[in-house]
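Every protein chain but one is kept in place in this view of the complex.
Letters are used for the chains, namely A, B and C, taken in the order the chains are written, and counting of residues starts over at 1 for each.
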Amino acid sequence: MSTFKAKVFVTLKPSILDPQGRTVERALSHLDHGNVSGVRVGKYIELTLSGSRAEVEAQLKDITENVLSNPVMEDARWELSEQQGEELVGA
Amino acid sequence: MSTFKAKVFVTLKPSILDPQGRTVERALSHLDHGNVSGVRVGKYIELTLSGSRAEVEAQLKDITENVLSNPVMEDARWELSEQQGEELVGA
Amino acid sequence: MKTAVIQFPGSNCDGDALHAAQLLLDQGAQFVWHTEAGLPQGTELVFLPGGFSYGDHLRSGAIAARSPIMQAVKAHAERGGFVLGVCNGFQVLTESGLLPGALSRNRDLHFLCRPVHLRVENTGTAFTGTYTKGQVIEVPIAHGEGNYYADPETVARLEGEGQVVFRYVDNPNGSLNDIAGIVSERGNVLGMMPHPERAVEALLGSEDGRGLFDSLKGALVSR
Partner (left out) sequence: MTQAATLRDRAGTFGLSTEEFDLLVTRIGREPNALEAAIVGAMWSEHCGYKNSRPLFRHFPTTGPQVLQGPGENAGVVDIGDGWGVAFKMESHNHPSAVEPVQGAATGVGGILRDIFAMGARPFAVLDSLRFGNPDSPRTRFLLNGVVEGIAHYGNAIGVPTVGGEVTFHPSYQENPLVNVMALGLLRHEDLAKGTMGEVGNTIVYVGSKTGRDGLGGAVFASADLSNASQADRPAVQVGDPFMEKLLLEATLEAIQAGVVAGVQDMGAAGLVSSTCEMAYRAGLGITMDLDLVPTREDGMVPMELCLSESQERMILVPVPGKEQELLDLLAKWELDVVTIGQVEGHTNYRLTWRGEVVCDLPVDLLNEAPKYTREGIESEEIRAKRERDLSGVPVPGDLGAVLTDLLAHPTIASKRPIYQRFDHQVMTNTVVVPGAADAAVMRVKGSGMGVAATSDCNPRFVYLDPYAGAAAAVAEAARNLACVGATPLAITDNLNFGNPHRPEVYYQLERAVHGIADACRHLNTPVTGGNVSLYNQYTEGDERVAIHPTPTIGMVGVLPDVTKRATMDLKGEGHTLYLIGE
């Protein structure tokens, strides 16, 4: 049994309005950052899972798709890395 | 002048309680994912910037530290990659 | 007391702030749009109202804190002028560095609208002179991100210097040390999550917020 650190990225589907991104983009342009475009704001979730790699991978896929994101309007992807000992803490 | 795609990750400082992370963790444990721990919910922001690499790097650092995150309670890091032609769209 | 109520896009307690200011401070209280470079001549109180400036996008108060008028508000505060930030106004104050700390999501993650009891901790400020120390007042809250946070040294300093002005009797949102409102070191800038401007008429349930406005008026006279 190992310990894994997962990072999950949840973004709104490209076709869905991102009011937050739109507002941030406009605010940046008022702050003299007019060269910034395509701002999208999503979620970034870190979690730790223990188990065998195969189990954890299947589980993470399930969690990502069914709990951490709303497939009706969001896309999600994840990264998984095995952790040794104390390294777990910190990003 | 080039076009760059930036990804910014904003997380609560480790010392700060993350009620959202805790709620997700509790929900997961009710859903038979008791092996999940250390859930932290942060923000993931994508943006596109145009300019020279040096300019854009300085600008992104500024935006990340001074607008996209609040140093009182958040940590932030960013990744920058240059984009070619049509690749910009999507991702 | 000449009052300027700052309007940001998305502010929604701006009208309530103006109403209370006109009722209790000065008929001539007026709105100031966020793109203005300066405050009206002779402004004595800047009122940063509640609401959802910029839709609370990114972080509540974050974008408003970076708008042009805030330079003038900072200069006003540095001159010793009074600044009152309520709810979103408090968030704007912390985001702009006029007050220390930050406000994050409520402990239970939900928006909460209800009357709460506040203990007046320091009556030596311009905002609290007409209250008595330890007095418990009823003032409504209406926020989703009112959970006050600052690092331990800052909190210790706030406590030590008497900058914690209002404390929740029954903490609704998880704020450190039950902090509901704080003043700046000089005492001229107050930020609080509860809405005193919603508690100035008996018809609406409580008049306990009047003391704050009465105090301000008194403070101006004794200056």
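One rule holds for everything that comes next: a contact is a pair of C-beta atoms (placed from the backbone, for glycine too) under 8 Å apart; a residue touches a chain by one contact, two chains touch by 3 or more.
Every value quoted in this text rests on a predicted model; they were computed, and no experiment measured them.
A.B. asks: Quick one: which of C:P9, C:G81 or C:G129 touches the chain that's been left out?
C.D. replies: Among C:P9, C:G81 or C:G129, only C:P9 touches the chain that is not shown.
A.B. asks: Using the document's definition of touch, tell me which of C:G81, C:G129 or C:G144 contacts the absent chain.
C.D. replies: C:G144
A.B. asks: Which chain A residues touch the hidden chain?
C.D. replies: 12-13, 15-19, 22-23, 26, 70-73
A.B. asks: Contacts of chain C with the missing chain: which residues?
C.D. replies: Residues 9-10, 12-13, 15-16, 19-20, 50-52, 54-57, 110-114, 140, 142, 144, 195, 197-198, 201, 203-205 of chain C touch the chain that is not shown.
In this section, only the chains that are shown with their structure count from here on.
A.B. asks: Report the inter-centroid distance (CA atoms only) between chain A and chain B in whole Å.
C.D. replies: 8
A.B. asks: Enumerate the residues of chain A that touch no fewer than two other chains.
C.D. replies: As it turns out, chain A has residues touching two or more other chains at 24, 27, 31, 41.
A.B. asks: Of all residues in chain C, which are in touch with two or more distinct other chains?
C.D. replies: Residues 58, 66.
A.B. asks: Residues of chain C touching chain B in their complex?
C.D. replies: Touch residues, chain C against chain B: 58-59, 62, 66, 94-95, 100-102, 104-109, 147, 149-151, 174.
A.B. asks: Could you pull out which chain B residues touch chain A in their complex?
C.D. replies: Touch residues, chain B against chain A: 9-11, 14, 21, 24-25, 27-28, 31, 33, 35-51, 59, 63, 67-68, 75, 77, 88, 90.
A.B. asks: Which bits of chain B are touching chain C when the two form their complex?
C.D. replies: 12, 16-17, 19-20, 23, 67-68, 70, 72-73
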